[in-house]
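Removed: one protein chain of the complex. Kept in place: all other protein chains.
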Amino acid sequence: MNNIVSRLYFASDYMEGAHPAIMQKLVETNLEKTVGYGLDPYTESAKEKIRTACNAPDADVFLLVGGTQTNATVIDALLKSYQGVVAAETGHIATHESGAIEFGGHKVLTLPQKDGKVRAAQIEKMVKDFYDDANYEHMVMPGMVYISQPTEYGTLYSKEELTEISKVCRANHLPLYVDGARLAYALASPENDVTLSDLAELCDAFYIGGTKCGALFGEAVVIPQKGLIPHFFTIIKQHGALLAKGRIAGIQFDELFTDGLYERIGKPAIDAAEQIKEALKKFGYKLALDTPTNQIFCIVSNEVMKKIAQDVEFGFWEKYDETHSVIRFATSWATTMEDTQKLIRLLDDIRE
Amino acid sequence: MNNIVSRLYFASDYMEGAHPAIMQKLVETNLEKTVGYGLDPYTESAKEKIRTACNAPDADVFLLVGGTQTNATVIDALLKSYQGVVAAETGHIATHESGAIEFGGHKVLTLPQKDGKVRAAQIEKMVKDFYDDANYEHMVMPGMVYISQPTEYGTLYSKEELTEISKVCRANHLPLYVDGARLAYALASPENDVTLSDLAELCDAFYIGGTKCGALFGEAVVIPQKGLIPHFFTIIKQHGALLAKGRIAGIQFDELFTDGLYERIGKPAIDAAEQIKEALKKFGYKLALDTPTNQIFCIVSNEVMKKIAQDVEFGFWEKYDETHSVIRFATSWATTMEDTQKLIRLLDDIRE
Amino acid sequence: MNNIVSRLYFASDYMEGAHPAIMQKLVETNLEKTVGYGLDPYTESAKEKIRTACNAPDADVFLLVGGTQTNATVIDALLKSYQGVVAAETGHIATHESGAIEFGGHKVLTLPQKDGKVRAAQIEKMVKDFYDDANYEHMVMPGMVYISQPTEYGTLYSKEELTEISKVCRANHLPLYVDGARLAYALASPENDVTLSDLAELCDAFYIGGTKCGALFGEAVVIPQKGLIPHFFTIIKQHGALLAKGRIAGIQFDELFTDGLYERIGKPAIDAAEQIKEALKKFGYKLALDTPTNQIFCIVSNEVMKKIAQDVEFGFWEKYDETHSVIRFATSWATTMEDTQKLIRLLDDIRE
Partner (left out) sequence: MNNIVSRLYFASDYMEGAHPAIMQKLVETNLEKTVGYGLDPYTESAKEKIRTACNAPDADVFLLVGGTQTNATVIDALLKSYQGVVAAETGHIATHESGAIEFGGHKVLTLPQKDGKVRAAQIEKMVKDFYDDANYEHMVMPGMVYISQPTEYGTLYSKEELTEISKVCRANHLPLYVDGARLAYALASPENDVTLSDLAELCDAFYIGGTKCGALFGEAVVIPQKGLIPHFFTIIKQHGALLAKGRIAGIQFDELFTDGLYERIGKPAIDAAEQIKEALKKFGYKLALDTPTNQIFCIVSNEVMKKIAQDVEFGFWEKYDETHSVIRFATSWATTMEDTQKLIRLLDDIRE
């Protein structure tokens, strides 16, 4: 694997394995024998710690494997067959899940976004317009709301924004579901004011992302109101999302929620991202968006993009115009200061 | 976790973590950075080793997470919307997958079984009867055949039986799919004469089970004829079965297929099962079925069952009559000689 | 169409158009202008007459187009995603609907039948066995019960049998749904003791068949407890079962429920069937089953079958043995005494 040592990796936040504490625990417990399907004591312990961290003592907690799977399973479980899920037009479920929501029979009802976010007033208007339409019984009823924290663009909902959305959702009996694939990077951002407790208070379901936040895999679904989704275990199984050796997810979340690790684990990513953003600005690069989490979107000429690509793995986001592109640098819990400094020096050398 | 040390665990073959070689490799590679979704070099290496082991150099290989998920994804990919999958009435997809096949829109067309197996002639008759029926266009067309090796009852298809089934399937254009959740235990059984190469030659798709055979999780789908399922990557994603950190599965299968580990890993389970079966017979217990792999089905009085349960975790299979039950002991790659001996002594003490 | 005049038609009960009173009303109202989708006054009137006939003043009534469509729509509306529908292994939904139930994501959980019927005790046992199974959360939960009146074999549930089934269903919170594709033939049978009121009292949903009982098409779903299926209008639309010119169904059911026509319309079919059965017995033919409605199942040698086929259209039901077959004669509301007598004479001539 020599070839991958010399390059710099900022292409995504799921390029490494797991936090060393997790790996150590997996090794320590490896030959223990426990029952399957998440009924083991490690999973129980993880669930209890998550309840505590969310200040939601009665919450139902389930550990699933991946993000698309979690979204498809939770959304299918919350919707009636004739309902759709409201989401930003840039939402992951609307764009990058290969039609997993539609595979479950549901339409994604999209709203225009700003910085990856939707506003409470938009949701309110969509619902009002729906019921005002003489033909609404021939249309797809808005049945729940999906947002992500951070968003696809790395931006954050403020507590005030989330509270507004929650109010509109509750007034209209729409369950509010938050995709927290990168939640650790929200929690570690100095600009964030939405805690796990806030999520538990304001949402009807959300998931705490493991895959992108220090686990080998795994997403923890939290349903603050116990029993909201009856027979969710069977629904998970039916969606192919039930892990036989459930404890492998259990151990990981148990570690992530020991001594507040989850709330700290994103810090190196945020620090690195801050330094890179500062450097980009200083060097005259143009940011596409000012994001407070671990993703940095930068508009560069195609020549500069090529030069960077010689030494760095990054994400091509989209064409900006004929001669420029938007590229994404993603940092992670495992990003080192050393790599960050190397990237900054390289960006300094290349600048136009 | 003290309470779980003193008991004997023969309840299932997915109670431990992973083979130590796998754990070691996961730890060694933990902080390496690789691309996601199975495009990393470890997954590539695993696929290549699997192709070699199966003597199927052109095969498409995909690594998924769990068994139900794999069955649902492969079956949905192989069937047309109006087709069903033929299976034994005891097949896993017919009984214990919470309707995952039906969730994908397909009927399971069941056949009576003997020792968990279906015969070629039964399949041939079902297809003939279907097309002979004046109303066949109003019925669900048999679209593929599902069997498992070993079966739900731990029995094995012989190469001759499998060849017969394969012939009938090919003559009728029915893809043949083999669920190999416990395939390592077939491969390690002295009674087995079906190799990985045979599977690749006789089947249209099969999966090599990881979860029950020494991995933390993971099932390797082998499609001997490259391109048989176009866009299977997207289908996997749509079914929520795509692992973001694909290399975690890749590393595991890379280890399992290093130096023939997979073909050896089931040996301790088979040895232990043989000893337990011998002992049961010697002590006068009645076997429900003579099985050549790692599952032992035994008919005991309910009193004996209760006594065994005081010290041993086993599986309750089904009620035999008002006063007797069928119980299952499952051994695994991790079963120790020590635990096996303890179980045997205990069964000796308890015998009626 | 000369060729079809000389033959005798006993192949099915949907070979003619509609009862003349229906045709007349359709012609009379043809150029009236009414709103669509079943909101017209004819449909309203039909619904009200059906409520009255069923002694179910609060019932929700919906008019759909065909039987498979109605079953698929109602069953999908009543089940949760993880539930299946319990039916006789010979039930229409289990055999002759091309997988329409599975297309909606649900398993048909079959029970052995006797004379096309299931018994309350079987349902009770299935539910008990399900919840007694340690793995029930990995299985498909029985979510409702489907029966048909008359059954696929033309037999009838007695009021006592239906009451027993209803009790078991209610005790187990399983909605009971009755497929009444041929309900008029049950209502006209002297052996029948189950009225429309009984159905409304004992079932949670049932449909009054139009297609086979004197209408051009159309099935009236009755849901005695108003509001049991919220948003059923939209569910009907989503299943492609909403008729734009809803009044065409409305007018038909309005006529069928004027002056008790529906309860009388099957009489000629029953009378003809009685005479044919008597004749068959007298002539030494062997009945496969003694049925009190409009279907007659007869076991004949293949030679006799061929002879009958020279002049009569009938249904081939199934092979009985190498040299005999089960054939079906179906009478309908439109069967004439003349044709019945011709058939009887012909059967007399042919008898072995």
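Chains: A, B and C, in written order; residue numbering restarts at 1 for each.
What we mean here is this: a contact is a pair of C-beta atoms (placed from the backbone, for glycine too) under 8 Å apart; a residue touches a chain by one contact, two chains touch by 3 or more.
All figures in this text were calculated on a predicted structure; none of them were measured in a lab.
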{"item": "Chains on display which the left-out chain touches in the complete complex", "value": "A, B, C"}
{"item": "Of A:E48, A:E102 or A:D311, the one touching the omitted chain in the full complex", "value": "A:E102"}
{"item": "Listed residues C:Y82, C:F103 or C:Y185, member touching the removed chain", "value": "C:F103"}
{"item": "From B:F233, B:F283 or B:Y320, residue that would touch the chain that is not displayed", "value": "B:F233"}
{"item": "Contacts of chain A with the absent chain, listed as residue ranges", "value": "81-82, 84, 95-99, 102-103, 105-108, 134-135, 137-140, 316"}
{"item": "Positions on chain C contacted by the hidden chain, ascending", "value": "1, 4, 9, 11-12, 14-18, 20, 23, 26-27, 29-36, 41, 65-70, 72-73, 97-100, 103, 211-212, 216-217, 234-235, 237-245, 248, 313, 334"}
{"item": "Residue ranges of chain B at the interface with the undisplayed chain", "value": "76-77, 80-82, 105, 137-138, 141, 231, 233-235, 237-238"}
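Note that only the chains that are shown with their structure count from here on.
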{"item": "Closest chain to global C-alpha mean, per-chain Cα centroids", "value": "B"}
{"item": "Cα-centroid distance, chain A relative to chain C, in whole angstrom", "value": "51"}
{"item": "Mean-CA-position distance for chain C and chain B (Å)", "value": "42"}
{"item": "Chain C residues counted as touching two or more neighbouring chains", "value": "81-82, 105, 137-138"}
